[in-house]
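Every protein chain but one is kept in place in this view of the complex.
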Amino acid sequence: MKSEMIKEQLAQTIRDYHKKGWSPATSTNYSFRMPDNLDVVIVSRSGVDKSQFGAHDFIDVDLNGKTRPAFEGIKPSAETLIHCTLYKLFPEMQCILHSHSVYSVLHSAVNSDWVDLEGYEVLKGYEGINTHDTSVQVPIFDNTQDMLEFSEVLINQKERLTVPAFIMRKHGTYAWGRDLFEAKRHLETTEYLLEVEWKLRSK
Amino acid sequence: MKSEMIKEQLAQTIRDYHKKGWSPATSTNYSFRMPDNLDVVIVSRSGVDKSQFGAHDFIDVDLNGKTRPAFEGIKPSAETLIHCTLYKLFPEMQCILHSHSVYSVLHSAVNSDWVDLEGYEVLKGYEGINTHDTSVQVPIFDNTQDMLEFSEVLINQKERLTVPAFIMRKHGTYAWGRDLFEAKRHLETTEYLLEVEWKLRSK
Amino acid sequence: MKSEMIKEQLAQTIRDYHKKGWSPATSTNYSFRMPDNLDVVIVSRSGVDKSQFGAHDFIDVDLNGKTRPAFEGIKPSAETLIHCTLYKLFPEMQCILHSHSVYSVLHSAVNSDWVDLEGYEVLKGYEGINTHDTSVQVPIFDNTQDMLEFSEVLINQKERLTVPAFIMRKHGTYAWGRDLFEAKRHLETTEYLLEVEWKLRSK
Partner (left out) sequence: MKSEMIKEQLAQTIRDYHKKGWSPATSTNYSFRMPDNLDVVIVSRSGVDKSQFGAHDFIDVDLNGKTRPAFEGIKPSAETLIHCTLYKLFPEMQCILHSHSVYSVLHSAVNSDWVDLEGYEVLKGYEGINTHDTSVQVPIFDNTQDMLEFSEVLINQKERLTVPAFIMRKHGTYAWGRDLFEAKRHLETTEYLLEVEWKLRSK
């Protein structure tokens, strides 16, 4: 079945990203909005060691982040509401990835509002960018444990989301796409550029 | 049998951590306090290449670090007494992990008593911490080859162990938990934060 | 068949280099000029996730970069013309590799025309160099999206190509050889030396 294949592929991506060091221990969370029922979002459940994350470790929530009946009693990731808010802001998106990468955290510890990335060939990894001769700003939002508050910040500052990725301060990166393939491209593009830019500024 | 499964899982963790570079050659040691007999601690035996560590490379000791009869003649790790002392100080803990990670050694070479870690989302990896808006101090103890002396330091300075991890100077990190899952989360949380903090301070 | 074996081996190399972080997401491109028909170049097709690149993901182009009839409608990499130009400049070469390695990008962000590499044993990885007691200059060319323009730059500045590798600014490294084995040696030699040299200059 298609939904099983999506879960298998996303679980594989989660294990691969753990190997890169992007999700120490049980951290980070991931989701997919199901193509056959747009009211259903599968989201990684809380507290699973990401080195062993499997297709059965997703649970179904609705677009408000409420656990669907079949999964009652299982805790979704605390940040589920961020995923739901992004799906509402960008209805064409179907996959959201998250990382706690070291370079994302480092930039947000020393920059206040955004990271400027300019003139890199790999900028073309962002959908719609066709030349290196441009610059983007990856926005940084303050971290919070209040997901309702953070959702409102995203809604009110939607105009800052000019690339399909943002950084939560001293927390990590969110990136999204119309499918897993595009979401991966956007996350890997962002993490690569943040690494290069950090090493360049640290010289 | 349950004890065999514990040994298999811990041996797998040991091989995985070797790949991360946390245990060059034969270094570091690991233990588990057996749930079906709390007087028995399994501890990694001395001198095994950690890239090839297997379930059969553990030996049984009692809570004072004395090799149990069935394993007489096999040398437990020199640091067995540290494990035993920690199990006595924290009776609810059942697993202790150790690493010689580069960043742990680096911090302890330039800081005297502790490493401050503040405002990171991943701090929530420590049991009992529910917000990034806090700070912890990972204590640093001077290294020694006298394990009796070091055990007394741990006992006398127990109040410094405010997180389930500490650093031995120019040696590495110890971390523990109520099971392998929690001990891994505490070690990986500590190592991740030490890496970020070192790179931030080196900018 | 020989051509199938070449595709399998090159696809394996592509997946291995992705693991090294040299091709975030779908980036970079690779080619081979077929020994049994020198008018045919196989080149990686556009938009494939390099972690999953397979032998079937190559398409055939002619020496001017035009897709051959059997593959019409499939998009070759945008940089195909660079490959074709290099095969014309160096007719004895049969394999061209590309990377977006972090250190290549970093050097080209701070140096204007070339990177000097001097006195390293690994310089012997370049064909024809038999001693560490020498120096080479890896040339840097400005990046562009205009492949015709870039091909002319390569043709007009052929004398700068004194080693079988060059850097495109804030983009990455190209390297080539008479077969896959030699092309790999030239790319790995270049990337290793660029890493060492960057870390040395950053001390």
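General observations
Lettered A, B and C in written order, each chain numbered from 1.
Throughout what follows, a contact is a pair of C-beta atoms (placed from the backbone, for glycine too) under 8 Å apart; a residue touches a chain by one contact, two chains touch by 3 or more.
The model shown is predicted, which means the values in this text are computed figures rather than measured ones.
Remark: the absent chain touches shown chains B, C in the intact complex. Per the touch definition above, the residue from B:A55, B:L89 or B:V102 contacting the chain not shown is B:V102. Looking at chain C, the residues touching the absent chain are 16, 119-122, 124-125, 130-133, 181, 184-185, 188-189, 191-192, 195-196, 199-200, 202-203. On the side of chain B, touch with the chain left out of the figure occurs at residues 21, 24-27, 49, 51, 100, 102, 105-106, 109-110, 143, 145, 168, 170-172, 198, 201-202.
One rule holds for everything that comes next: only the chains that are shown with their structure count from here on.
Two copies of one chain, chain A and chain C, form a contact in which under half of the residue numbers belong to both partners.
For the pair chain A and chain B, the CA-based superposition corresponds to a rotation of 90 degrees in steps of 5.
Each chain gets one centre point, the mean of its Cα atoms, and the points for chain A and chain C are 32 Å apart. Among all residues of chain C, none touch two or more other chains.
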